[in-house]
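Quick one: structure below, then a few questions.
Here the complex is missing one protein chain, while the rest keep their positions.
A and B label the chains in the order they appear, each numbered from 1.
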Amino acid sequence: MERNVEKLKTPFQGNLKKFMTNKLAVTGLVVLVALLLFAIVGPYVTGYDEETIDMMNMLAKPGNGHTLGTDELGRDILTRLAYGGRVSISVGIFATLMELLIGVLLGSIAGLYGGIVESVIMRITDIIMCFPFFVIALSIAAITGPSFRNLIFIIGILGWPSVCRIVRSKVLYLKNMEYVEAARSLGLGQMEIIFRHILPNAMGPIIVFTTLSVAKVVLMEASLSFLGLGIARPQSSWGTMLSAAQNMQILKDCWWMWVPAGMLVLLTVLSINFLGDGLAEVLDPKSRGTGGV
Amino acid sequence: MSNPLVEVKDLKKHFSLGKGPFAKKNGRVVKAVDGVTFQINSGECFGLVGESGSGKSTTGRCILNLIRPTSGKVYFDGKPIFDSEEGVALNRREMLPLRKDMQIIFQDPNASLDPRMTVGEIVEEGIKKHGIAQGKQASELACDFLELCGLERATAKRYPSEFSGGQKQRIGIARALALSPRFVVADEPLSALDVSIQSQVLNLMSELKEKLNLTYLYISHDLKTVEYFCDKVGVLYLGTLMETGTTEETMTNPLHPYTKALFSAVPPDDPTAEDNTQRIKLIGEIPSATNMPSGCKFHTRCPYATDKCAQQEPMLVCTGGSHFVACHRWNEIKDL
Partner (left out) sequence: MAEHEIFFEIKDLVVKFGRPGRAFPVVKGVNLSLERGKVLGLVGESGCGKSVTMLSSMGLLPQNNCEVSGSILFDGQDLMKVAPKDFQKIRGKRISMVFQEPMTSLNPVFTIGNQLEEMLAQHEGLKGKANKDKCLELLSLVSIPDPESVYDYYPFKLSGGMRQRVMIAMALACDPELLIADEPTTALDVTTQAQIIELFKDLQHKLHTSIVFISHDLGVIGEISDHIAVLYAGYVMEECGVKTLFQNPLHPYTFGLMSSRMGRTLKNKDKLYSIPGIVPSAENMPAGCPFAPRCARAGERCANAVPPLREVEPGHKVRCWEVAGHE
């Protein structure tokens, strides 16, 4: 009886179109993809290995076969940047995944079940959020020793409360929606309701959290490694490379050893943040135009 | 007389305010539903009327066991769903076979459809859950129900946001009917729709009632639609039934002062006609459910209230036929 609207538009297509109009977010995405490519492909292109020591060219200035120069042991900076990018970005991704795993699970349980379960979970998050992050992170790192795995573990275990809170409040809101009630009246179980109706609709804030968290973790990795408690040498990461600047001599005379690493951290964090902002805008239902009729 | 399909007896739902370990014991309690009794026979349409805060939606959800009642009895087709005396309270798994038979249509078509699912997925969900059909057959069945509700089969591939309020409400109805229920709770299905769309949806609902032999609990604040649509009516005020009977009895001869006031508050068909009866003006507004008046709950606003009304709560008494009223003075004031 009603006339059809010809074009079939899924929410995803609508969102994509809207995302493309946000220039800053698209720039962020492009830069990020470029950085990832650099980290993945870079080591094969530069012609050096992460740990190859060039005795003839220690602390060499950029140029002369080493595009970005070498460090105090004669290792190629550009190569180490690419390897370091792999480490920094994968720490960002894996630690964020760990935060998500714990946070989303506990957050949805707290929101959906309520009562004593919720109280216990939320008090735990409160307690963790009260810890001064660096004090705890440093003590754990000091006990477990610096390594890639421990770093992910530390950041993951201390970082989940914020996503837990986000998910909980979203679930609290969504579980009172009429369509969730409709699902209950159809006889769907709690798990079916969480996975079919609640989490898909809570995706917006979760995705935004994810992007911002990756940026945050890259920074944390840099900070912890700078303090010598992140990635163990000789493995490189942007943070360990930055820590070279602790030496006054290097800070003053050998800018190529720490400026590029710093720039990359800055670029990564900025581009991820722009991307996150863009996603937040696209995924906010309030800013979404009414589709069709 | 046939056996009632739905039987509600002395149903109570009290919400306590304040939760958590630090909440005061014996804190304030909201008596959303406070002793409601009625029966719905098979094939009947029972209208529950009341203003906001009268507990009509809570009653509907208690019957469907979407909210667990505090006490009382709810029976469906002779089987207990909730009975505080027998200690019966079906859990989700035990309710599952019954879900097929009892469904709900919601008030707000914008909130009752998951925005991330296609219309087809929404309607299919229940069909698959209850194993009525699977795969392609389920989609076909879903399309059949969409067609039955006046939508094209092609709507199944679209998303809810592409439809207008009236169409969304049809989708909601299709979802409820896809399980071939015998009993449907319609919770203010018209109040979010435009005037010219309301009658379309109401017509659809009565058409489906005939076709599928449905029994309805129709919850509304709109007396006009209740009068048109329902066989029996119950008037709720602050969680208590004030008057109940067949639509004919209650509408032509309302006995409770609240029912009378409710009717006179409805704008007349032709406001320019000379014979419009004088409005019964009510004093004040519906009191808050946390601070319930003593005695008859309506006495604070009733123009005929006496001391007795403030002290003693009136029982529902039969005034002839199936007409019941909860008022101490109904006999004295019926001709006023």
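Rule of thumb we're sticking to: a contact is a pair of C-beta atoms (placed from the backbone, for glycine too) under 8 Å apart; a residue touches a chain by one contact, two chains touch by 3 or more.
In this text, all values refer to a predicted model and were calculated from it rather than measured experimentally.
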| item | value |
| --- | --- |
| Contacting the left-out chain in the complete assembly, out of B:D270, B:D307 or B:D335 | B:D270 |
| Listed residues B:T58, B:T155 or B:Q198, member touching the removed chain | B:Q198 |
| Option from B:E7, B:E227 or B:E249 whose C-beta touches the chain left out | B:E227 |
| Residues from chain B at the interface with the omitted partner, ascending | 51-52, 164, 166-167, 194-200, 202-203, 206, 221, 223-225, 227-228, 251, 261-262, 264-273, 279, 281-282, 284-286 |
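Just so we're on the same page, only the chains that are shown with their structure count from here on.
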| item | value |
| --- | --- |
| Chain centre separation in whole Å, for chain B relative to chain A (CA means) | 49 |
| List of chain A residues in touch with chain B within their complex | 1-2, 4-5, 8-11, 115, 119, 177-179, 181-190, 192, 196-197, 200-201, 285, 290-293 |
| Complex contacts: residues of chain B adjacent to chain A | 19-21, 61, 64, 66, 92, 95-96, 99-100, 102-104, 106-108, 111-116, 125-126, 129-130, 150, 152, 154, 157-159, 161-164, 167, 172, 175, 179 |
